[in-house]
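Here is the structure we will look at, set down as structure tokens.
Below is a slice of the complex: some chains, not all, each in place.
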Amino acid sequence: AQGGDAGSGGDAGGGEGIEIAMISKGFQHQFWQAVKTGAEQRAEELGVTITFEGPASETEVDAQLQMLQAAIDRSPDAIAYAALDPEACIPLIDAAGAADIPVVQFDAGCDSDVPVSIAKTDSLGAGALAADHMAELMGGEGEVAIVGHSQINSTGVERRDGFVDQMEAEYPDIEIVDIQYGDGDHLKSADIAKAMIAAHPDLKGIYGTNEGSAVGVVNALTELSLTGDDLTVIGFDSGKAQMDAITNGLMAGAITQNPIGIGAETVQAAFDAINGETPEEVIDTGYFFYDADNMTDEEIAAVLYE
Amino acid sequence: MSLESVGTADRSRNLSNEAGSIVTTKLLEVQGISKSFPGVQALKDVQFELDRGEVLALVGENGAGKSSLMKILSGIYTRDEGTISFEGRPVEIEGPRAAQALGISIIHQEMNLMPHLTVAQNIYIGREPRSLGGFALRERALNKKTAELLARLRIDLDPRQEVGELTVAKQQMVEIAKALSVDSKVLIMDEPTSSLTASESETLFRLIEGLKADGTGIIYISHRMEELGRIADRVTVIRDGRYVGTLAKGSFDVPTIIEMMVGRHIDENARPTAIDTHDNDVVLKVEDLSTRNFINGVSFELRRGEILGFAGLMGAGRTEVARAIIGADPRTSGTITVNGKVVSITKPTDAVRHGIGYLSEDRKSLGLLLGQTVSENILLPSLPNFSNALGFMQPAKGRNVAKRYVDQLKIKTPSVQQVTKLLSGGNQQKVVIAKWLERDCDILIFDEPTRGIDVGAKDEIYALLTDLAARGKSIIVISSELPEVLRLSHRIAVMATGRITGFLDNEKASQNTIMELATRGHE
Amino acid sequence: MTTSTPPTPTPSAKNPEQINPPGGAERRGIGQVLRSQLQQSLAFATLVVLIIFFSVSSSSFFTVSNISGILLSTAVIGILAVGTTFVIITGGIDLSIGTGMTLCAVMTGVFITNMGLPLVVGVIGGIATGALMGFINGFNITFLGLPPFIATLAMMLIAQGLALVISGVAPIYFAEQAFKDIALGTLIPGLPNAVLILFLCALVAYVVLSKTILGRYTFAIGSNEEATRLSGVNTRKWTILIYTVAGIFTGIAGVVIAARLGSAQPQLGTGYELQAIAAVIIGGTSLLGGRGSILGTLIGALIMSVLINGLRILSIQTEWQNVVVGIVILVAVFTDSLRRRREA
């Protein structure tokens, strides 16, 4: 827990020379790339430098901790962290606190008192919003299935649970007949969706909980020569394939969070913390349902990414 | 063929006549053993018996079933029929451990060593000196014990050397030491001398005499007929898996045994027909060949139509010279000239391209694709000749060629599609020979070509090599059997400790002159 | 006193099963070949049992659409498995096929979408990428003397990194329908082209492996590389060629997955190598080298995808699916080894 005085510690104050280390949950998925984009944009505006890294898959809690450890040893001016597990990170985040490195969080938090803020979306609420739109499009009744991207990491669980809970609470005539997980792998998700469609001939809708899952479902439809009229598909996140599918009518619509906003707000919060200001404790960057009608709206278009 | 005369002293017959009244518990008694494999009846109603303190030699052609019989006795195969009595009691030998427990140990025809372990670790595998409740190794004690054993057996090996680094011959000595390190009642030796030179063989024979004196019964398998008179008390002959007969000491001579084995007469003392090759073109010229480890300034010439023998003691460096020539091992110096042109040979492919083929002494690990068929093995070096321009194989053509060799060399196999691993040792060796015959190189280096091959087949192979030479091929024969070198070679190069110590023309060569050169540099 | 009875040749009444040598089947009819090869692999029985079981358990299983779906889902892993069968028969292993496939997909995307080259050029470029990776693997193994596991593990990491770097950590989309048709078009009605490509790949691989000199050397090197080398075969050259061939199949798989997804997803691919290798081994090819067959590999790949599809159709929970797959693999390979033992 030492080393706070090494490296670039001395000349903080203005934007120049400030380094913010962002430890994300991942980096390969489009969602995280969008967070990175937002962060980089804001960093450029503020004149600070950022590093952005994350493990290859969102199950690699251990690898993420090692990244956090390495970041602390680099003694940056601030750390921005998105916890894969709320508890495992506590010792290291505390160590960062002890080394006087300000910590801000994004997407998911660590159960420690050190972090001063978190920029995130309410995934449960987003899942519920997906359920509302799905129910509306299905006419309030019928069978629906979920292709999840993870049954264990928080976004995967909350986007699913928000959807499931809302359906159970508000739409008694809608039955969730199957939930399977494709790791966000496009190919696997497509095969899962096809199996679901084969097994449940009366299926009226499928909800994909992230970009890979949703695009997989769309691919399944294409491969089976089905259209949006046969099956209501609601996706999550954006990306070109998903947006095209919505334009083409294969997908009814999707929920998007504001990853670019998350990235930007996180960097802003870190910058504020470095400069001794107190950022807002919870920064909710919001979520939206978008479909072919509102996709081009300015507010929506701003949070979508190809 | 007169079996009358040889059968007179058939002790087994005599004793079995008396068996009803006298309680002579034989050490080992084997009756009516049969064993078949898919497509092969390896043994049919075979019998023999073994007394304490005697050496029973078991002979027969390649594939006669000798090794199979011994594998039954050592618990590796289970018999289909027959009884085995050990010390008068019928026994079932269910595995190698059961055989060991009975006191039967075996030196296998094919090497069975752990190459990454040391000599000592190999010899005492499973019987290591231990402490701390049998879990901790006492390595020092192990090495000491091994050093004592090796000294007692007069085997010159470092207990700490890794076995994989040893030559085949030395590995064979490790196998022998391993078998002798247990106090066994029955010791089976399946061609223990096939890779030994005369002097090591002699060491072994003295050991055998000692064991006999201690009452150990020994079953000794060999294709080297001259050894039988030296050590065997009785000789049992099997042929095509059947018992042919047993001859007692004094009542057998080599020609008789060979006739019982093979069914015809073979002249053991033949010499090459004197063809003068001295004026022929030099096809291979090796100058100042050295390797990093051992070989030092070896030079020689090989002429068209010549058979050049390489003789020497174990570890003299003959194999290493051959491997260096064909580019299997790196050279530190040396030029190789083929047909008057200096050639660059850095890998075996180059050697074959320049018409030099090398038959390795270690057929199991360097000579054969054990898991592949006889035909795949025979065709391997010549595959391009059996495929068209697009690389497609012409299977019928290949199969016919393989069949021709199976017939010509009398390879005992149910078909050319048999997996090579399942052939008897001698027949495997014939497969290796066939593959180089088919490749049709102008220069052939045969390293221990007749290892494990029966007398009859040997004679045929000698005839074959002589014929090849007569047709203009040039052949180097590396052999640890002096009679073989003398029988085949027009000229003999003798090596000792990595150098050539002299050349002998066949007329001037004898076992004595060769040994004199081979031990030079040892004094 | 005579003791000998002249040995009479015993007719071999017992010759229950002949061991089937690679490529040694030419003189028999194709039907016989197929039958003997199928029998050789008890894996086939497992496949049939699985199909029957799932057909009985769910009426949705044995439908044209679902069977076609299963075949389509076998395509990518199947092509990878077919290619890597060569490598495994030589006694090697190729861990780079998963992420390597992804790199090939990305390169195809770069050629077609980013550089605007014609489809054919892009496809050939993608496949050539695979061939190049295979070549480098082979070079590293033969000339640098690296163990295949390490050489291809390193390549796996490098390919994974390069796929991300080259794509800019973003999918590359293909606009042209013609490209997507490579996987999803139906030259044969009802059968996606990707499946056709799989079968074509398998057929070519079968012919190469059992009818050509390359196939012979593949088995020979796997049987005993040193003995093969001493026989004058340029084992280095052939080994490099074999890895290159495997790389070509990796490239084809890359093109097919890109066509099927309509995009090159740079983060995909990890784990595909183990699935493909598993398919190969379930199909009876030995990791020790010298033994294997393309038909077996195909069956192995089908077992995996039938099993996974069936479990999905039955809506078995995802977490249980792995358990069941693991057990079925154990049982399938065990029964197969039983048969082998009985035969030996």
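Labels for the chains are A, B and C, by order of writing; each one numbers its residues from 1.
What we mean here is this: a residue touches a chain if its C-beta (ideal position, glycine included) is under 8 Å from a C-beta of that chain, and two chains touch if they have at least 3 such contacts.
Everything numeric in this text was worked out from a predicted model, so none of it was measured.
Engineer: Whole-complex formula, using the labels shown?
Structural biologist: Taking the whole complex into account, we get A x1, B x1, C x2.
Throughout what follows, only the chains that are shown with their structure count from here on.
Engineer: Between B-C and A-C, which chain pair is linked by more C-beta pairs in contact?
Structural biologist: The comparison resolves to B-C.
Engineer: Which whole number of Å gives the spacing of the CA centres of subunit B and subunit C?
Structural biologist: The mean C-alpha positions of subunit B and subunit C differ by 42 Å.
Engineer: Which whole number of Å gives the spacing of the CA centres of subunit A and subunit C?
Structural biologist: 36
Engineer: In their shared complex, at which residues does subunit C touch subunit B?
Structural biologist: 1-5, 7, 9-10, 12, 14-19, 21-24, 26-27, 211-217, 219-220, 223-224, 226-234, 236, 290-291
Engineer: Can you check the complex and tell me which residues of subunit A touch subunit C?
Structural biologist: Counting only subunit A, the residues touching subunit C are 27-30, 33, 56-57, 151, 177-178, 180-181, 185-187, 190-192, 194-196, 198-201, 212, 215, 219, 222-224, 239-241, 306.
Engineer: What residues on subunit B touch subunit C, complex-wise?
Structural biologist: 3-4, 7-8, 10, 13, 36, 38-41, 44, 237, 239-246, 260, 326, 328, 347-349, 351-353, 357-358, 360, 365-373, 375-376, 380-381, 383-384, 387, 390-393, 395-396, 399, 414, 417, 419, 435, 439
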